[in-house]
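The complex is shown incomplete by one protein chain, all other protein chains being positioned as in the whole.
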């Protein structure tokens, strides 16, 4: 009897309408709350903007510069690596390896910033200071040695080529790179002694007027580059693999090598995707807090030297906001910095998302037409 | 069908959980305010220099009163007055004295001044790498090295070791300067005493904690920095400071306690105590511990210079 009433038509429809209303209300509420972040930031920063206090803005400018510098250094290091890795795993890597490597690289993204910052600031930075020449040499030597491995491969006998195929190069290059790393560490001090008088830092000052600070933009760039590689890689790789196979196959049928097909066909087709991957990476680098906080010297300088530190907006917020009393000018200034970060990342991400969706539709058309 | 039931069950549970969560909101505060005597929450916001000291005192307190819960935040002395003012905490450890401005703001808000308690003596030391051969440094030179204003009367800025040391010993190149971040009381004190209220050079590295400064100086031969006396490790060397009279004073327990060392200071604990009222049990137990012999023994273990018990006892007003 009761069961009957509960499952009767009008009741069910009432229930449905109530539930739909609740879900709508809840969903709308959540969305409003989430979008309320922007509203809150604008609201809190408004008095400062309206007061026309230029002093706060001049205090903000070195921070903005530091943020850009840190992000640029990170991208300088991460972009070649991430895009290279994306091209390799998109076109050359064996299927079997691919299914293992891609999740592994994506796991890199999960490593907390505080861990990377700690290693970079307390372990890596002093090491680089002691081995400055070696580090600079390594930055050039490691890419060269990869190319060298390629040359040697071409020169090697067929048997070796079969044994060490390109499709597995990501694995067998690791011992090679370790060996090359050791070679560079061993050779550089000798070279430094012979050419640069044993102290590169002194030379840098004499030649370029550059001073070396332990926790500098180079360290931040390397550490943060490490953190943004996976997000760029993952999106770029998706963009490349979504290029319709028919395009690649057509080019190769016309006699292009795989690399030529990748460069001449896939790259132009996928570049919006690569662009949006870069944008996402830039957004992540701009907002990363802990790495910069721990690995940079936190000096609000307007300097372009890679061997000097910087202070970013995110780091300034993390350090200074707990001390700023609510409603004061420093508080509003930091909220303004947060607003700038919010707007920047939001715009960059939106741009990336729009570009990506458009690209996906285009692929769909091409794929559908063939 | 089965998984459907599962989904529904989960939903009921989360709903129940949420309900319970919101119901418990008002109760939590109630439970906090009514408890047996030496229990409750002991919170403090303030000096980073004193963080280790506060933690050790807190540990000693909780071994005696296991019901007291500790919540210490240490982001710098400058965070103590706003926290006291906002009422975020009742205990504010500071490695410098409150400025008149901070005190007045407190009086304006509450109508009575905060209770000031001197708990230990500390010193700022100028540190260099352990192998740096520099014998001593004058106060004027410190200002010329660290500041951009040279308010203490240096003639020219000193940015490189070549300018500071005429002969060919020790590190060369730029003096890598290491400092605390702006919220720190150590930063404020150094600025006030050594830079004659001038400004720091903009390229001074600012570290999140005193031990980070010491670590950075200990790693780099060409570095110079400053830190609290308690943070000294054998990786760095404290420089004797020479004053106008010309004699260099090495920081040591004696010179810090009798004030011969120019950069010595008291450490303070500020308490929000309305006159005529008694402190909550947890705060009271804590302060009694601090001024006891045991508390001062802990002060030594934390690397600071303890005060004579008579001086401490004279400050008891609660």
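For reference, chains read A and B in written order, and residue numbers begin at 1 within each chain.
Everything below uses one rule, namely that a residue touches a chain if its C-beta (ideal position, glycine included) is under 8 Å from a C-beta of that chain, and two chains touch if they have at least 3 such contacts.
In this section, contacts and distances are computed from a predicted model.
Comparing "Glutamyl-tRNA(Gln) amidotransferase subunit A", "Sarcosine oxidase subunit delta", "Phosphate transport system permease protein PstA" or "Polyamine aminopropyltransferase" against the UniProt entry of the hidden chain yields the protein name "Phosphate transport system permease protein PstA".
Among A:184, A:290 or A:310, only A:290 touches the chain that is left out of the view.
Contacts to the hidden chain, counted on subunit B, fall at residues 3-4, 6-8, 11, 14-15, 17-18, 21, 24-29, 31-33, 35, 41, 43, 48, 51-52, 55-56, 58-59, 62, 68-74, 86-90, 110, 129-131, 170-171, 207-212, 214-215, 221, 230-231, 233-235, 272, 297-298, 301-303. Of the residues in subunit A, those that touch the hidden partner chain are 12-13, 15-16, 19-20, 23-24, 26-28, 30-31, 33-37, 40-41, 44, 80-85, 87-89, 92-93, 101, 103-108, 110-119, 121-123, 130, 142-143, 145-151, 153-155, 166, 169-171, 173-174, 176-178, 226, 229, 233, 257-259, 280, 283-284, 286-290, 293-294, 314, 317-318, 321-322, 326, 334-335, 338, 341-342, 345-346, 348-350, 353-354.
Going forward, only the chains that are shown with their structure count from here on.
Chain centres here are Cα means. That of subunit A falls 36 Å from that of subunit B.
By the touch criterion given at the top, residues 73, 75-76, 78-79, 82, 85-86, 172-174, 176, 181-183, 202-208, 215-216, 219-220, 223 of subunit B touch subunit A in their complex. Interface residues of subunit A facing subunit B in the complex, by the touch rule stated above, are 122, 126, 129, 199, 201-202, 205, 211-215, 293-294, 297-301, 303, 308-309, 311, 319-320, 322-326.
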